[in-house]
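All protein chains of the complex are present and in place, except for one that has been dropped.
Letters A and B mark the chains in the order given here, with residues in each chain numbered from 1 onward.
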Amino acid sequence: MKIIVCVKQVPDTNEVRIDPVKGTLVREGVPSILNPDDKHALEAALRFKDADPAARIVVLSMGPPQAEEALRECLAMGADEAILLSDRAFAGADTWATSNTLAAALRKIGDYDLVFAGRQAIDGDTAQVGPQLAERLGIPQVTYVQRIERRDGKLTVERQLEDGHEVIEVGLPCLLTAIKELNEPRYMSVGGIYDAFGEKTVAVWGLKDLGVSPDQVGLEASLTQVQRSFTPEPKGQAVRLSGTAAEMAEALVGSLAHRHVI
Amino acid sequence: MDFQVSKEQELVRKLVRAFAEREVKPLAAEVDAQHRFPAETVAQLKRYGFTGMIVPKSYGGAGADEIAYAIAVEELSRVCAATGVIVSAHNSLALWPLLRFGTEEQKERYLRPLADGRKLGAFALTEPNAGTDAAGQQTCAVLDGGEWVLTGTKIFITNGGEADTYVVFAMTDRAKGTRGISAFVVERPAPGFAIGKVESKMGIRGSSTAELVFDGLRLPKDALLGKQGEGFKIAMTTLDGGRIGIAAQALGIAQGALDESVKYTRQREQFGKPIAKQQALQFMMADMETRVQASRHLVYHAAWCKASGRPYGKEAAMAKLFASETATWVTERAVQLHGGYGYTSDYPVERMMRDAKITEIYEGTSEVQRMVVSAALLK
Partner (left out) sequence: MAAVVILQDKCVGCGLCAKACPFDAIDLDKGARKASINEKCTACGSCFESCKKFGAIVHGARRKAKADLSEYRGVWVYVEQRAGVVQPVAVELLGEGRRLADALGVELSGVLLGEGIEPLAREAIELGADRVFLCESPALAGYTTDGHTKALDALVRAHKPEILLFGATHIGRDLAPRLAARVDTGLTADCTKLEIDPADRKLLQTRPAFGGNVMATIVTPNNRPQMATVRPGVMKKAEAKPGRAGEIVRFDAAVGAGDLRTRVLEVVRSARPCCAIEEAEIIVSGGRGLGKPEGFELLQRLADKLGATVGSSRACVDAGWIGHERQVGQTGKTVKPRLYIACGISGAIQHLAGMSSSDLIVAINKNPDAPIFSVADYAIVGDLYEVVPALIQALDRKESLAELIASRAAA
């Protein structure tokens, strides 16, 4: 069984602040991390491998050369090989162009039984690349997957809904996007870390390796464009209550009740 | 000169920090309060390769280097010193002598299950009358019909009450003094081997510190580790390396207390501003940071010496001496910075202060370290 897991290295947007004076992003000290949903995707793949040691897991990412760090982490968690799609031509891709590029890589890898991706990346939160990649590959998709079972060569998966879930049967190959509820990702292991820099490799593929024309990737292929971006306006000054906890609580409850909010 | 850690070491730190923050830290106060050995953590340590860090993969270990190992003990101790010493005693004191002095058969039989975490290890040298003066061993082993028969009592044995495999030192020829001491590999359970008193301690209460009682314990002939009479050398070289582990533990405790202090002084307000804005406290933290960094350089340097095959006895002694005294100094100041809250168990610094003290005592007191350093200096 060959499983491809698509991952992304992202800035930890939890750690980002806006400079209250200048209204700009404070980037300093924001670490790059393996996208959280992607970790759940990799864990799901690793569990297939736990059950079937002959399974092979290939992690695939598109990004700058530094994204290799995230791939090494995946190898240290137990993935078998890693491929980084990195080329200046890939830069500035929207989800349409990204899924095009990933699809080209998947076709080159070939013979996959299962493709995993995280539901969405925390830097864009679009949740679009998974379904668009599935469409490019012409395979079925199930998104928001919270449970997976393998039965008679097919998968029975639970897809999360806002108010419950549906149980879906899907054949292989297919693409699944993972959410947090799917599993608890393992840590890297110490031995895995040494393997990740030893016997395992991160292959880097550029435009030429994929054999696609430059107008099918990156900026050239993107169908959307950012017209403008801005930081949200802050509100006016708050009423600052003072005194002891009890005094502040009384002032607040009084004010809210007076304004008929409660 | 290159102070950059390797990519592997950097990832090991990332792994251990994540593991420590999520798995170890939430239990730290509880295992301390209840004097409870964190068995659930130990089960996890095995899964992620902390039980055989410096053992080659061919023996079921993780194949990490000494610096990565020091980083791991440091990061674990940063949130829970008891977990730090469980790992340190297992790796430095039980696995290492087996790796260094064991025969192929002994490595397969004893080292592999320790490295892959099926078994937990301990090191038994100290006796009621043989502490710093380790040569005064009372425990003895005699050959009887092709088997060794072990009799005596060991005390203050880290992991003592929980381990499965012990490296035990005993007199095989009292007339020869230190050259009459031999090392044995002992497995539990076995008739003639009992766990005695489990100590109630000031700190590192999650670790099991126990008395071992051998009463005619019969060991196969190949339980002898190294040659007969080599025990004292094995003990001393093992402790040289063990000191790096304890130094790393002390470093972690100090770093943890410093991190808590930075966090607290930024939050805590007095006189209408965070107390971190008070220069008296800023200077105190500057001194803490400086000493912690100095400890770190000594610890990593000693680990680097060991990893690169250089002599490291003096370096390990200096690292342990300085890091342990720094841990005590820094944690005491951390409590001071926390004021009254620091004296309560609501904040971790009081635990860290209690935990720090032992690092000046075990695996050679500060006085022993000074003996080692001065002996090297004046030889």
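In this text, contacts are C-beta pairs under 8 Å (C-beta built on N, C-alpha and C of every residue); 3 or more make two chains touch, one makes a residue touch a chain.
Fair warning: this is a prediction, and the values are worked out from it, not measured in the lab.
Touching the missing chain, out of A:His40, A:Arg136 or A:Lys200, is residue A:Arg136. Taking the complete complex into account, residues 11, 13-14, 16-18, 20, 24-25, 27, 30, 36, 63-66, 86-88, 90-96, 99, 120, 122-132, 134-136, 140-144, 156, 159-171, 174, 180-181, 215, 218-220, 222-232, 234-235, 238-241, 245-246, 248-259, 261-262 of chain A touch the chain not shown.
The definition used in the following text is that only the chains that are shown with their structure count from here on.
The mean-CA centres of chain A and chain B are about 39 angstrom from one another, to the nearest whole unit.
Taken in their complex, chain B has these residues touching chain A: 7-8, 11-12, 14-15, 18-19, 47-50, 53, 57, 61-64, 68, 72. Against chain B, in their complex, chain A makes its touches with residues 72-73, 76, 186-194, 196-197.
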